[in-house]
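Heads up, this is only part of the complex; the chains shown haven't been moved.
Chain naming follows the written order as A, B, C and D, and within any one chain the residues start at number 1.
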Amino acid sequence: MMSNHIKLMQGNEACVEGAIAAGMRFFAGYPITPSTEIAEISAQRLPRVGGKFIQMEDEIGSMAAVIGASLTGLKAMTATSGPGFSLKQENIGYAAIAEVPCVIINVQRGGPSTGLPTSPAQGDIMQAKWGTHGDHPVIALSPSSVRETFDLTIKAFNYAEKYRVPVIMLMDEVIGHMREKVEIPNREDLEVIDRKKPTSGLVDYKPYRIEDGELVPPMAEYGGEYRFHVTGLVHDETGFPSNTPKVAESLIKRLIKKIDDNKKDIFLYEEYKLEDAEIALISFGSTARSAKSAVDMARAEGIKVGLFRPITIWPFLDTEIEQLAKKVNKIITVEMNLGQYAIEVERKACKYAHVDKYGKLNGELITPDEILKKIKEV
Amino acid sequence: MATSLKIKNEKKLIVKSEWCKGCGICAAFCPKNVLSIENEIVKIVDIDACIKCGQCEMRCPDYAIYLGGKDDE
Amino acid sequence: MSNQYEIRLSGAGGQGLILAGIILAEAAIKDGKNAVQTQSYGPEARGGASKSEVIISNKEINYPKVRKCDLLLALTQKACDEYIDSLKKDGILIVDNSVEVKRKDIKKFKLPVIETANEKLKVPMVANIVALGAICKASSIVTKDSLENAILNRVPRGTEDINKTAFEKGLNLINN
Amino acid sequence: MSSRLINEYLREDKLPHIWCPGCSHGITMRAIVKAIDNLNIEKNNICIVSGIGCSSRAPGYMDFNTLHTTHGRALAFATGIKMANPKLKVIVITGDGDCAAIGGNHLIHAARRNIDITTIVFNNNIYGMTGGQYSPTTPQGERGTTAPFGNIDKNFNLCNLVKAAGATYTGRSTAYHVNMITKLVEEGIKNKGFSFIETLSICPTYYGRKNKKGNVVDMMNYLKNNSINVKAAEKLSDEQLKDKIIVGELYKTQEPEYTEEYKKIIESFQKER
């Protein structure tokens, strides 16, 4: 018998269920293939838990509404795909500088532009980090299975709330649309992190004041006890704009540092048969599944290959990749693009290992056989 | 309305079944019940009744039925 | 990987093949197995899928797409022509009896699936469930009980009876 | 073989089109082509621009200069085209989502400028291409996949909106009233300024199914039976007009056209020399 907690679930559905489990109570979106089910299921589910769903006039408005809602204290999310992700960029930067927690799901499809709207891709890896103007922090995660989509959506909210940062989930069409057996954990077993509220007196309250030894200011909500100002301009700890070079430098540096200094907490990855590996595949999302199959196939032929699967895409797993590079002779990155993650890998690994890349963007999931062939080539 | 008047009577009712998706619009709005849908494809069932009004052509979303002939319109 | 069973359900959009795939996968899960279901999309979400794929396994399923399949269902000639080559040697082919097939190196079941739904049951919509019955009998990848269970769970309320009948008709299309 | 109209103005090798059985987009596309035929405009002098959506797939089938842009942006691309080459007759084909949701700003600004573009919206009250989400023209209370409990959004009266924004020609027809579409498009093209034609359309696959509107023919009959010509409507009370679709030429005026005004600036410098 199938237990109550065991279900066949679609990736996009797991995303919503994870979000609701994490406490999401606001969703604003605009439909786009292949992310649309996330909006649709949110519309169904949210009012049942007292949450709000709104379909905005476009993706820019959706991102704006999510930030607005988050400022009132709700956990808020939006979901989109390539073209919509491009449109959200300006306001993602706003969330980054104003430190408004939010989760942005990007179910990647074939780009650029309208591209291949119903096909999977992993072409927005770099965009997730660099899509908006100016240096800014983001966290990006990429799930490889339906169950992991559930778990990572919760993590995404946890990171967003803990670090007051926009967190991007880089799903892809395969993960979003596939249905898979999932065992949904009990609510009690989930770790859910809520944002830290300020405790200071009303009079000397400063919305961006950092407590000693911390890097993330506690966060009040509109409609609560504290009144405060929020802006996308460079601002000091009072939240008001400042042009002073010192203020500017220290704000942006802190924004970056709050993520950099917490890499240990944020770095997620999986290692598969790497213990004795001479060749390491690096792959994430749906292609990591192909890569895992390829590892098994290659091992069956006696080739010592393993898989390193980044789950955290940004911040880049620098120390881990360097470690890995020192351990193996060769690295092959496998991604559905022309080698985006490969750029970062090359940078950290080039001193220690030969880095090769396998990329494809024809709208089809990379197959284990292709990867096996590539393994044999190098 | 100008359109249907212009159509001359020597025209022939032509069905291009490869394009027909069997939606049934032509049959439903044919004033003379000339058409019927069978196996999801339009069929001419009473060609003699056809007054060549062109309504089927005008409303067929798939351009699968039209009044044609030598001196095409 | 050898204990992994790969199924491809193909036909025209609107024939309910996605639902059939989901039901198959759910039946497998009820049997305590692992299952992954995927499908293909037309331009944006429109058009509708023309194929649905299910992988059933006792182990973790990695690559989620069906490559060479163990079982192919094809309800239209077009679908059969497109996917017949992906069926493994000695694999099971279930086709509607309107479909012509040349391959010989396979276990072929040519069955009146659509006819059964249209004429016997007078509900064209249940062709997919008839097909599931046939699949159940032809292979032993899911148990009859689980599949029946899964069907009744997924079909719209009020249509349980007709679907149950369709399933049984499907089972009975193959007599061995 | 197909009819002269189709043969001459559509890209036959791309047919049959991808639209669902009974989708009215094909009807409207033909009606537009008929208007062009009636006006006898050189094919190379026409540029058809669309955004993204089922409706926005139309230009791909039409044998003119055609441009399939990004979602919602057709009018902004079209504005560039018309400004750059005012001799082109620029026609925008768009959906209710494309022009009124994401593209709303370009719509009101193109209308405001009174730039000589004829916009035809295939309004099926839903996002067809993405699978049936409610749109800014979905009537209140109706369902879409993102309005599972009934839509609480008020819907736009697009012709009113566009008129308030500055359009100099507006008209409305339905997929049933095909010849009226043709007539309105003709008049729209003839108007030197921004023209807006709304065609109430049917999406049996999503809007119809979600809202239990019956089959394709039922939906067409709805359009037929619930429309009333603007002239006839003038004599009726608001009460009597409730739930009626007012069709016909709704607004027409004359104002300076944008590219002509710009031409005057350029000419003032040519004289100077």
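Brief remarks follow.
Methods note: contacts are C-beta pairs under 8 Å (C-beta built on N, C-alpha and C of every residue); 3 or more make two chains touch, one makes a residue touch a chain.
Keep in mind that this is a model prediction, so the values were computed, not measured.
The shown chains stand for their kinds once each; the full complex in the file has the makeup A x2, B x2, C x2, D x2.
The rule we apply is simple: only the chains that are shown with their structure count from here on.
Across the two candidate interfaces, A-D and A-C, the one carrying more C-beta contacts is A-C. Subunit C has its Cα centroid 39 Å from the Cα centroid of subunit B. With centres taken as mean Cα positions, subunit B sits 55 Å from subunit A. Centre-to-centre, using mean CA coordinates, subunit A is 36 Å away from subunit C.
For subunit D, the set of residues touching two or more other chains reads 20, 129-131. Residue positions of subunit B in touch with at least two other chains are not found. Those residues of subunit B that touch subunit D in the shared complex are 1-4, 14, 16, 18-19, 21-25, 28-29, 40, 57-64, 66-68, 72-73.
The touching residues of subunit D, when paired with subunit A in their complex, are 52, 70-72, 101-102, 104, 127, 129-131, 133-134, 136, 145-149, 153.
Chain contact summary for the complex, subunit D toward subunit B: residues 1-6, 10, 15-17, 19-27, 30-31, 34, 38, 175-176, 178-179, 182-183, 204, 215-217, 220-221.
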